[in-house]
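Apart from one protein chain that is not included, each protein chain of the complex appears where it belongs.
Here is chain A:
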């Protein structure tokens, strides 16, 4: 168990033909997706900042209606889920398939908890008569958090698939998708909930 091992990414030679992407650990295609998603969400984030600058009172009023503690709780849920996904890869690299599957299942379960909390938040807003057309702040709020929640749903499906077909390469690739979802939330959360 304690003997030195190589970290789980394939040797660069296995990624031959990917150019500069070959220098990145894991599946190069997943990094293409990660970079693409960061660019898309990065544009969203900058648009949010500029829109807030142009209509700060509307954004302040909208942000005052958000529950920071609920957003913070979801952040803790998602980073813990990310750690569990990373543990699944580590256990998979040790050849501990059942343990790896349990970590994946726990990561996916926390993904469902994240969606449940998000659902409660949306339901609370709906009960207050707030929807995507209320004002610019809530349009961007629902677009950004809704788009991210769709990624969480897709991530849970990906984790389930790699739990079923859990080769080390699949585990790494599936977990990388999950970490990308985590990464986006770590920027989205302060922008929407904390910059008020």
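Here is the rule we go by: a contact is a pair of C-beta atoms (placed from the backbone, for glycine too) under 8 Å apart; a residue touches a chain by one contact, two chains touch by 3 or more; residues count from 1.
Keep in mind that, in the parts below, contacts and distances are computed from a predicted model.
Of the candidates "ABC transporter permease subunit", "Cytochrome C oxidase subunit IV family protein", "ATP-binding cassette domain-containing protein" or "Carrier domain-containing protein", the chain left out of this view carries the UniProt protein name "Cytochrome C oxidase subunit IV family protein". Checked against the full complex, the candidates A:29, A:61 or A:76 give a single residue touching the omitted chain, namely A:76. Of the options A:87, A:101, A:125 or A:148, the residue whose C-beta touches the omitted chain is A:87. Residues touching the missing chain, restricted to chain A, are 1-7, 9, 20, 23-26, 34, 38, 42, 45-46, 48-50, 52-53, 56, 59, 68-69, 72, 75-76, 79-80, 82-83, 85-87, 90, 93-94, 175-176, 179-180, 182-183, 186-187, 189-191, 194-196 (touch as defined at the top).
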